[in-house]
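Note that this complex is displayed minus one protein chain, with the remaining chains in position.
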Amino acid sequence: MGDIVLQILNGLDKGSAYALIALGLTLIFGTLGVVNFAHGALFMLGAFCTVTFNKLISFQRVTLSETETTAWGSPLEIREPVMEAWFGDFGLWLIDYSVLASIVVAIPVMFIIGVVMERGLIKHFYSRPHAEQILVTFGLAIVLQEVIRTFFGANPIPQPAPDALRGMMDFGTLLGFEPGRVPYPTWRFVYFFFAAAIIGGVFAFLQFTTFGMVVRAGMADRETVGLLGIDIDKRFTFMFGLAATVAGLAGVMYTPILSPDYHLGMDFLVLSFIVVVVGGMGSLPGAVAAGFLLGILQSFASMNEVKALLPGIDQIIIYLVAVIILLTRPRGLLGRAGVMED
Amino acid sequence: MFGSKISDSMLMILFVIVVALVPLLAAPFGAGYPALMQFFAIFGIFAIGFNILFGLTGYLSFGHAAFLGVGSYSAVWMFKLLSMNVLPALFLSVIIAGLFALVIGFVSLRRSGIYFSILTLAFAQMSYKLAYSVLTPITNGETGLQLALDDPRILDGERVAGQLPSPTFFGLDMNATTDVAVLGMDVQLNVGYFFSAAFLVLAFWIAMRIFRSPFGLMLKAVKTNQNRLNYTGVNTRPYTLAAFVISGMYAGLAGGLLACMDPLAGAERMVWTASGEVVLMTILGGAGTLLGPIIGASVIKFAEAKLSKFNENVVEAWFSFLPEGLGDSIAFVVAKFVGDGWHLTLGLVFMLVVTFLPGGLVEGARRIGGYLGRRGHKGDLDKLGSNVQGGKSTTAE
Partner (left out) sequence: MSKSNFSRRGVLKTGAAFGGALAAPTFFTSAANAFTNAPGASAVTLGFNVPQSGAYADEGADELRAYELAVKHLNGEGDGGMLNTFSSKVLDGTGILGRKVEYVTGDTQTKSDAARASARSMIEQDGAIMITGGSSSGVAVAVQGLCQEAGVIFMSGLTHSNDTTGKDKKANGFRHFFNAYMSAAALAPVLSANYGNDRNAYHLTADYTWGWTQEESIAAATESLGWNTVNKVRTPLGAGDFSQYITPILNSGADTLILNHYGRDMVNSLTQAVQFGLRDRQVNGKDFQIVVPLYSRLMAQGAGENVKGIFGSTNWHWSLQDEASQAFVRSFGQEYGFPPSQAAHTCYVQALLYADAVQRAGDFNPCAVVEALEGFEFDGMGNGPTLYRADDHQCFKDVLVVKGKDNPSNQFDLLEVVDVTPAEQVTYAPDHPMFAGGELGTCNPGA
């Protein structure tokens, strides 16, 4: 029983990441009608906002030792962290909380990246076939990841969670399990609630603001909204920035779980498309539901009991579920008719 | 050459001549070695086949690499069990890939648009993941299926002790190469290349027949407006399924040929990026055109093979004639785009071509041709490239 609860938690945690990425992808697709293969790269860029921020604040003053040498005979570098020397305890605190603190940096950076991407490249592709949108954004994704590799190398770069959130929470005791049976890392709870907050925020924004209402109207019928004299383009640019920010934040918060490397975006790309399609193209609730569904199913498929019955099922479960859902529900869980079927 | 009116038979003859001259034409670019020329021909076949599905019907399959992989596995198994002769291997590759395509196509074609793409992607990824892990007894997993000294090979007789045999076409060794010096260049005439090239010509000819046939017309109609066809009482499924299976068999042939040239079948052949690669080849060259996919395949394979080999030393040598500081800084910048940075160049090329040449490289050739020919002949390349309405359907949302 405890194991099943743990797998549900794993599934919810995975699902939060899937849902967050798929949410941004659906926003872009639903509003702009663009299939964005660079969305995984935005997730990766978010993660590297944290890496960059961390590198900046743990900046070290390097002096060359006069007496000691390295194993290869050059003077030993003595590194002193600057933040601690300049800001004392606050510096230490900032380094400890660098993942959370980098959110402040990531939001504007990712928003600007999104806007620049939309204005500079994507807007030229609104009326082009999906295949060309895929090709150009895929090219962009490759360029972005190679640029990151030039600066950060190919090796993963560890980003520890803040000390206070690094431990375990004994979740099981809340459900009446004996202590120590169902512990779960605190950071993963943080991630789950963070994702829930972002998803809730995006939905509320679209549901309860005039801006959101116009965007939703635009998603349903772009032409009519344009005829009403509303500058829908500007709003769509904003939505692209928002989607980039959501993807970026998903990446920022994921860094303590998965040490980021330049290839992170490609790893999530296929998966995020499957989530979006299973949820139904253009449906925000569908994307979120599919994210959590696939996360939980993936966790269950990886249980030893299941694997003993169906060897290799954990390797293919995501794809298998996608096939089954698409064959039983032609437009995914909550998709609308006529979208992306041409 | 693009200026005059070209009939299909003229195009065919030109095509054969160019294909036959590839060893000579590629040599000055350092591309005239067997492995790369074979890739030109084989991935050309793969892309032509993909184009029959995507270029004509508009169905974007994201899992075509699975058929290539299945073809390779079939061929290597044939080499292991039956004989090193390439004919039975290729035969089985095409048949098995065709059957595989029939099953996957039958299921996937129940959906259209991106739902179809994701279904094919899912099937291909499942094949890849299983081939890499659980199916290792059949696929030899990560390492890839290889020949072994103790394989049965029941039809083959004596062999050299302690040495692996190589694939042959009735005694003609696929690896055999004759060097000929032409104008001081080392031109390598390789049996495997000409063997693959013969299949490329055949594949091209069949594709041309399909493009020009009523069947091809029906496929184009599917692309233009499938709903209207359905309303008029035409059941399009058999047509699209036929296109899917033909295209899968092309991929199987390509996979089989890959194994004939180099008897190893790796699971990575089926991974989604490999499927994506053929999409890129087709669009880069020009989807829906006859020649485009072959050009796209050659360009991508050429870039992959050559760009990655320019390490820093090579680049520095290029600019060594410049003054020290200048040469070094240019070399430093250029080195970022070649060698281990070759992916960056590839990504940039995709972006530039799609942005500025929506019809692919064939479109670029047409523009240059149109510019040189001072209009007038504008329609000619449409003939050569066949109906390019291909890349240009708009989305009906």
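Letters A and B mark the chains as written, and numbering starts fresh at 1 in each.
The definition used in the following text is that a contact is a pair of C-beta atoms (placed from the backbone, for glycine too) under 8 Å apart; a residue touches a chain by one contact, two chains touch by 3 or more.
Just so it is clear, the model here is predicted, and its values are computed rather than measured.
**Q** According to the contact rule at the top, which chains on display are touched by the left-out chain?
**A** So, taking every chain into account, the missing one touches A, B.
**Q** Any idea which of A:T245, A:S283 or A:Q298 touches the chain not displayed?
**A** A:Q298
**Q** Among B:V234, B:A305 or B:I330, single out the residue that touches the unshown chain.
**A** B:A305
**Q** Using the definition of touch stated at the top, determine which of B:H64, B:H343 or B:R366 touches the missing chain.
**A** Selected residue, touching the omitted chain: B:H343.
**Q** Name, in rising order, the residues on chain A that touch the hidden chain in the full complex.
**A** 2-3, 6-7, 9-11, 13-14, 17, 70-74, 77, 79, 149, 153-158, 160-161, 166-168, 181, 183-185, 187-188, 256-259, 261, 263, 267, 298-299, 302-304, 307, 314-315
**Q** List every residue of chain B that touches the chain not included in the displayed model.
**A** 30, 32-36, 39, 129, 132-133, 136, 140-144, 146-150, 160-164, 166, 171-173, 175-182, 186, 188-189, 191, 262, 264, 266, 268-269, 304-305, 308-309, 311, 313, 339-340, 342-343
Just so it is clear, only the chains that are shown with their structure count from here on.
**Q** Could you please specify the touching residues of chain B with respect to chain A in the complex?
**A** That would be residues 54, 58, 60, 107, 110-115, 118-119, 121-123, 125-126, 129-130, 132-135, 272-273, 276, 279-280, 283-284, 287, 336, 341, 343-344, 346-351, 354-355, 358, 391-397 of chain B.
**Q** Show me the residue ranges of chain A that touch chain B in the complex, using the header's touch definition.
**A** 33, 35, 121, 124, 127-132, 134-136, 138-143, 145-147, 150, 266, 270, 273-274, 277, 281, 311-312, 315-316, 319-320, 322-323, 326-327, 330-332, 338-342
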